[in-house]
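Of the protein chains in this complex, one is absent; all others appear in place.
Read from first to last, the chains carry the letters A, B and C; within each, the first residue is number 1.
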Amino acid sequence: MDFNLTEERQMLQDTLRRYLREQYGTARRNDILASDTGFSADIWAELADLGVLGALFTEDMGGFGGAGFDIAVVFEELGRAGVVEPILDSALLGGRLLAAAGKTDFVEQVIGGALHLAVAHGEPDGRYDLDHVNTTATDGKLTGRKAVVMNAEAADHMIVSAKDGDTIALYLVDKGAQGLDIQGYPLLAGGRAAEVTLDNTPGDPLGLTLEDYEAANRLALIAQCAEALGAMETATALTKDYLMTRKQFGRPIGTFQALAHRMSDLLIELEQARSAVINAAGYIEDKHADMHLSASKNLIGRIGRLVAEEAIQMHGGIAMTQEYELAHIAKRIVMADHRFGDTDYHLERFIALSAA
Amino acid sequence: MDFNLTEERQMLQDTLRRYLREQYGTARRNDILASDTGFSADIWAELADLGVLGALFTEDMGGFGGAGFDIAVVFEELGRAGVVEPILDSALLGGRLLAAAGKTDFVEQVIGGALHLAVAHGEPDGRYDLDHVNTTATDGKLTGRKAVVMNAEAADHMIVSAKDGDTIALYLVDKGAQGLDIQGYPLLAGGRAAEVTLDNTPGDPLGLTLEDYEAANRLALIAQCAEALGAMETATALTKDYLMTRKQFGRPIGTFQALAHRMSDLLIELEQARSAVINAAGYIEDKHADMHLSASKNLIGRIGRLVAEEAIQMHGGIAMTQEYELAHIAKRIVMADHRFGDTDYHLERFIALSAA
Amino acid sequence: MDLSYSPDEQAFQTQVRQFLADDLPQDIAEKVRLDTDLTKDDMERWHAILNNRGWLAQNWPQEYGGAEWSAVQRHIYDTEAADANAPRIVPFGLSMLGPVLQKFGSKDQQDHWLPRILDGTDWWCQGYSEPGAGSDLASLKTKAVRDGDHYIVNGQKTWTTLGQFANMIFCLVRTDPDAKQQEGISFLLIDMETPGVEVRPIILLDGTHEVNEVWFTDVKVPVENLVGEENKGWTYAKYLLTHERTGLGGVGFSQAGLKAVKRIAKAANHNGKPLIQNPHFAARVAQVEIDLHAMATTNLRIISQAAAGEAPGLEASMLKVKGSIIRQEINDLARRAVGPYAMPFASEAVEGANDRIPDPLDAGPVAGQYFNNRKLSIFGGSNEIQRGIIAKVTMSGGA
Partner (left out) sequence: MDLSYSPDEQAFQTQVRQFLADDLPQDIAEKVRLDTDLTKDDMERWHAILNNRGWLAQNWPQEYGGAEWSAVQRHIYDTEAADANAPRIVPFGLSMLGPVLQKFGSKDQQDHWLPRILDGTDWWCQGYSEPGAGSDLASLKTKAVRDGDHYIVNGQKTWTTLGQFANMIFCLVRTDPDAKQQEGISFLLIDMETPGVEVRPIILLDGTHEVNEVWFTDVKVPVENLVGEENKGWTYAKYLLTHERTGLGGVGFSQAGLKAVKRIAKAANHNGKPLIQNPHFAARVAQVEIDLHAMATTNLRIISQAAAGEAPGLEASMLKVKGSIIRQEINDLARRAVGPYAMPFASEAVEGANDRIPDPLDAGPVAGQYFNNRKLSIFGGSNEIQRGIIAKVTMSGGA
């Protein structure tokens, strides 16, 4: 048993935390949120320079990390700063799928920050079901509709799942490909997504199946849990500061017992959330990995709701205003529940997997 | 709309509350709890004299009440005082079944307090399922086992359900009937029950079916909800008093904000519980009566657990001791969840009935 | 005990239902259903329709042009209106200022201001809260200094709901700086077009513009705009806070919201079956439905007491706490129900964004509403304040 970060990961964490603290304050982020693209190319390039994207890939793939704990370290820091750049979808999910397909040249560009990807898997009535794919592939031509595709507008390439006969397979679709329609929109917690329609759109088969998608999806789950944890740490820290700053009847409101006890409960649950992320990252190679991931995503979902709601409530009015840091952070936390399966979805999956 | 008690019910409530306050204190009850029979014949006779048993029956049946609100008023007061005498099973459930069977002479004795009954319906592996009956009836002879039969030892007659072919029917079995074996034991929340075995035991068919049992069971549900409400009122009152009496750091602990806010939540939930009982009693003739009853029993179960646990927690050590009033009351509240279907059972039934 | 409506009440319910079916504009109802922001014109249109029917000032005495409904009638209207997706009546003039003027205003003030509330000439907003004061109104700092026939007002109000549409604001201002906390406060009516009044929007976390800051810099207010006596404003404010405390549970809104959740969950897919058949989701829905059903009865009990002349005290605080928890839980269920489609962002505050948001379940911006309705447990006396009141009154033997 060992609960210490390796030296490399500790350094990555320190570097990234310092960079984001200095470069990714509320004002900067609000500018990014208000921008047309919904993300900053400069930040992206700088994160690539810092090695943040490379940390998501193994040495075999041209990176210098790629394990569960590398991903957890990176996304916890991104979450702590409320980063809206679509690193999870573009670099991690997209990049690891291309790495699995052996597209080493593409992966190199992803690590370098030059290539942007989108992964178009979910469909309008598929909700969180991974095997729900009605998009068809016929002779390398894709037809169907994909729902809430993150980063679709900015992506140079899109990875699209489709059914070729009974088999779900993944295809690479180029930006501007024929029959590809992208209807973009902003997201509540920042960034942009799109409804993507394919109409006989040419796609390059990646030689990947649903199983490969599921493998990448596991990494996305670690990342999403870690990101939510980081955001919860910020929400808790903001609340703690506020409770000690804001006064009523001449004393900090945090010294009133009801709020103090509720704050304690948040801190306890935060430790639980931290353990959930450690479990997600630590059991990723375990034969029960999916069960552990569902346990973690469920717990992160439950604790996330509690932390977001309690942080807002204990702040009071100020937390209801868009310009206050917590507003954005709380949205990141709650919206994390809408990605890769929500609290109930993973509760159900945990029950099925633990009964098996 | 009218939320006032009729004059008669108000009088019944006042009389019963006064009687129990004077005659059914902690010391008296502890004597009863420690007794072999687990109930007091004197109390029973006096309750009959006060008209408490008669209030459970309609005028047609020889009583002077019998409606949902009559039952609710009686059992709320019994619950408030933590009464352990098996009025619910013996007088209400048993009595109303005999009334449904037209046994007016028996009902008269029940109302007068002279006749004690037991209802043997549930079976060891039946849990809360009403239609789970494996006991058989062949030519008026009953064979099978009945589980946790309340008041079995003291009952003059037992009403037993059994399957005659495919039909569940009810039979009257006399005390001391051939092949009747009664293994009694005390109950955690007071009173006694027994495992009852029938081996070719003669039973007198009452002409009642499972539907009749379900009708009587509805009244038992009202009673059980109301009893739990009364006990919750006592638990809440005891806690309120304790919080204002017990001091720490020179002030009543109830003035500390955390406990004060939790006390407020209990009071809010107590109002919810009161409404649940009103709904149970008020919709008993409604075509959706079962849905309303399940809603009420579910809510009473949830609130009951909260009230019992919070009352104990806010008291601290003293509430852990058997001799303190709250210990008994908390047990009554929690054990109410194990009768006539628990919180989960009724949640499921509510979902089924409200989808229909 | 009788849980059903009397024949008269049933007849009234039919009348209300018919009116809503006939007269509620469908474009407005659709906006309410989808939680799209209503324009000022939408709200004024609906007020005019209600006023035309004599149902705008539901709680006013008939002598002032009110409908003078009973508590039960108002409950019936609220329930039916929520079910029909009617907009809520903007309360500042009708439910808040009106009763204060009727009780404490001069004859001149009543004659001047009350008809203008009914016919929509004035749009009122409320100037109570100040930055840093939280729920503690007694510590307010906005000053009004008497100068001849005028007061000179300086200070800042915040959380002013729909202040961007208002031409008038009723304010609590400090007129005696030396008096103790709750004394020395006056109740002043201020024309927002007076020089020195500035309204600045506050954008809420879901991107909506509902509330504002209102700044006063040397604003001249005629003395005839003082309501009642100088330095007695706290009394009037308290009257307003204790008056009109039924309906705080938002039963109608919750019932409408739960209906919407069920509709969405019947349409939403979950592993190839409707989400509503998923036992975990169904359990959440059922529990909040059971809670709501009990609270509706609690609400009726309080209304029935109010009808019998008893002032709702603690029960109002209880309803506000439980009501906000239930509504917020329903908002949570709605956002869960739509799955990934909770993420797209619709906001009037983001230009043109409303048009392009996919919404295959026809649910509206449920995640935005989830965040927006966190306000229910914060504004208007937070749940913590309410719990404090309940504890204080109960523990001192008051209940």
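Heads up, the rule we're going with is that a residue touches a chain if its C-beta (ideal position, glycine included) is under 8 Å from a C-beta of that chain, and two chains touch if they have at least 3 such contacts.
These numbers were taken from a predicted model, which means no experiment stands behind them.
Asker: Tell me which of A:Leu142, A:Ala295 or A:Ala319 is the one touching the absent chain.
Answerer: Considering the complete complex, A:Ala295 is the one touching the chain left out.
Asker: Among B:Ile159, B:Ala295 or B:Ile312, which one touches the chain that has been omitted from the display?
Answerer: Looking across B:Ile159, B:Ala295 or B:Ile312, the contact with the absent chain belongs to B:Ile312.
Asker: Write the list of chain C residues that the hidden chain touches.
Answerer: Considering the whole complex, chain C reaches the absent chain at 279-280, 283.
Asker: Given the full complex, what residues of chain B touch the hidden partner chain?
Answerer: So the residues of chain B touching the unseen chain are 122, 124-129, 132, 147-148, 183-189, 193, 195, 248, 258-259, 305, 309, 312-313, 316-317, 319-324, 327, 330-331, 334-335, 337-339, 342-345, 347-348.
Asker: Which parts of chain A face the unshown chain closely enough to count as touching?
Answerer: 1-6, 69, 240, 243-244, 252, 254-255, 257, 260-261, 263-265, 267-268, 271-276, 278-279, 281-283, 292, 295-296, 298-299, 302, 347, 350-351, 354-355
Keep in mind that, in the parts below, only the chains that are shown with their structure count from here on.
Asker: Need the CA-centroid distance for the pair chain A / chain B, whole Å please.
Answerer: From the centre of chain A to the centre of chain B is 52 Å.
Asker: Send over the residues of chain A in touch with two or more other chains.
Answerer: 258-259
Asker: Do you know which chain C residues sit against two or more other chains?
Answerer: 384, 387
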